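Got a structure for you, written out below as structure tokens; questions coming shortly.
For this depiction, one protein chain was excluded, whereas all remaining protein chains were kept in their positions.
As written, the chain order gives the labels A and B, with residue 1 at the start of each chain.
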Amino acid sequence: MNSIPTAVSIRAVAKHFGQFVAIREMSFDIADNEFFTLLGPSGCGKTTLLRIIAGFENTTSGTVLLFNEELKNLPPNQRPVNTVFQNYALFPHMSVANNIGFGLHMLGWSRKDIDDRVDQMVKTVRLEEFINRKPAQLSGGQQQRVALARAMAPKPKVLLLDEPLSALDLKLRQQMRAELKALQKETGITFIFVTHDQEEALTMSDRIAVMSAGEVQQIGSPSEVYEQPASRFVAEFIGDTNLLDASVVSAQSNQHNQVDVKLDSGECIPATAASPHALENGARGHLSIRPEHITLNALSTTNDLAGTIRNTTYLGTDTQYEIKLDSGVNLFTRTQNSGNQQHNFSIGNKVNVSFAPNSARFLSH
Amino acid sequence: MFTGNNNRTYNPRRYPGFLFITLVCLLILYAPLLVVMGYSFNDNLSITKWSGFSLRWYTDVFTGPEAAKFKKAAWNSLSIALSAALVATSFATAAAIGMVRGGAFNGKTLSFGLISIPIMVPEIVTAVAMLIFFSMIGLKLGYLSILIAHIVFCIPFAYLPISARLQGIEASFEEAAQDLYADRWKAFRYVLMPLMLPGMLSGFLLAFIISLDDFIITNFIKGAGVETLPTAIFGAVKQGIKPNIMALSTLMLLFSVLLVSLSYFIGRTDKEKNDAN
Partner (left out) sequence: MAAAGSGRTVSNTFAPVRNWLLLPTWLTVGIFMLLPIALMLVYSFLTKEFRGGVIWEFTLAAYDQFVFDRGLFGDEAPSIEWTYITIYFRSLVQASMATLLCLLIGFPTAFFIATRSPSTRSMWLFLVTIPYWVNLLIRTVSMKFLIRENGPLNQALLGSGLIDTPLQLINTNIAVQLGLFYSYLPFMVLPIYAAVERYNFSLSEAGADLYAGRWTILRRIVIPAVKPGIIAGCILVFVPSLGAFLAPDLLGGAKTFMIGSLIEEQFKGNAGNWPFGAASAMILLTLVLIALLFYARAQTKEQV
């Protein structure tokens, strides 16, 4: 990690709007060349943090460093970062070319340099034939590309993207995800991407900061936040999961954080603790098991996790089963459809439920 | 009678008689103006008898014995209206940006109250207060006192359409400009002002017409010898309505209608442009 420079460093940043706490003191670093995503529901403070980095809001306390230089109180027009706005904020009275060239014009570039850079940018976003149009004459996807080109034209050190895909329809959104990701790798610019869409975050990011109520819940790669959620909020916000009330019965102090937990319904289950705090006998929390990590088998031998199929839902690639365990606990599972009908169960079937200990995450909060 | 039967034909937007009242309303509004316009073409010194179409009273306005007086009054009216509207529009534009884009601040309500005072206070009260003020500070009543008064009462009229327009413009446009290295002045000059322009234009026209329209305040503080068109006309009709006054009135009326139509079409084309968005 030491060899990669830090692009943006958030140091003990907090932001209050009167009584309302938008950001409750947070600190983390974003590496150069990284595609970093701030993910969370609306009101979690992710946009506020982005606006602080851009310079539109001042921090209540704490500082932001950009390549080790303090940004505090520098106005937005003096920060080498650019923003792609949620509604694009394309200047409606200017042509595509003038929109893209605006930042360069403000920076005092010569007419010729501006024209060259604009030409280069419209090629990058494939809008060559629209260069003289006004934003109102473009489709949503094209406007999105102009906004990207405009923000990237001045070669910012960091590009801030505020839910840039939310206004597009599903098909275009999926296509733009790939384009954005490719553009980021190609240019090497650090992207800080704000979204409430977990799928967007998982497919595009190098790392994700999951935020809730002004706090960072977890920072990690997409697979880390999905497979090893640090808290109940992360487990529930990203993907679907089974959450069962449980408490620790035997904390084994090995490096894998292995614990035995007892569900409130009585079953004892080997699990992995998300944080060392849980390694204490009697600690209460939740057991999170992703539905696709659960294997179903036809009932053969006696097993403490036996249950009955209560409902099945066909989802195309998967089939979802709702199961009621003999102890009364409800679970749901997803099994990939292989085309082999033999693997399918139907309502009323008795089944065995099993999962690996590291698929069962014990979350203490 | 079943109410159910009524329900099928019930149109909540239709009330019998409302069209009639609207037409009566328009009749009352237009009849006096149309009659005066008609009689301004009457070829007769007496205003009661119609004796054929003529443009003699229009010629009289421009070349008759009172022509010089009318020209001077028209010049005063137009130059005051133009300067007052220009100053009021610039002040109101700055104030609107301060109010709408200045964030939350103490005294925002107070500032809005201050801006709206000239609209809230009856004209006759403003007239009295200004007369007392000007005579106390020793400002000679005349062109300058009229101009100052007109600037003051034009400010709220210019402010309202400008701030309404500004409220409809998302702040992200200026933020984008600032994000792209424009300082505050450049963000205004290149982004905000072009977007505010229709509001500034209708604010200007509104202020211009209000200034041209004013009689009461001007009448109080004009001093001796300085006349605007309304005070000149008022002085003339005190001796009875003469046909040349009707011709002059018709000209002013058409000028106002022209200005309003202009502002209406500016607003419309702008709205269509935005609808295309």
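The rule is simple: contacts are C-beta pairs under 8 Å (C-beta built on N, C-alpha and C of every residue); 3 or more make two chains touch, one makes a residue touch a chain.
Quick caveat: nothing in here was measured; it's all calculated off a predicted structure.
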Option from B:I148, B:A164 or B:M193 whose C-beta touches the chain left out: B:I148
From B:L86, B:V128 or B:I266, residue that would touch the chain that is not displayed: B:V128
Which of B:D60, B:E174 or B:E227 contacts the chain that the document leaves out: B:E174
Touching residues (missing chain, whole complex) on subunit B: 3, 6-7, 10, 12-15, 17-19, 21-22, 24-26, 28-33, 35-36, 39, 47-48, 90-92, 94-95, 97-105, 111, 114-115, 117-118, 120-126, 128-133, 135-136, 148-149, 151-152, 155, 159, 171, 174-175, 178, 184, 187, 209, 212-213, 215-216, 220, 229-230, 233-234, 237, 241, 245-246, 249, 252-253, 256-257, 259-260, 264, 268
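FYI, only the chains that are shown with their structure count from here on.
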Chain centre separation in whole Å, for subunit B relative to subunit A (CA means): 55
Sites on subunit A touched by subunit B in the complex: 54-56, 75-78, 81-83, 85-87, 89-93, 102-103, 106-107, 135-137, 150-151, 154
Residue ranges of subunit B in contact with subunit A within the complex: 170, 172-173, 175-183, 186-187, 190-191, 194-195, 273-274, 276-277
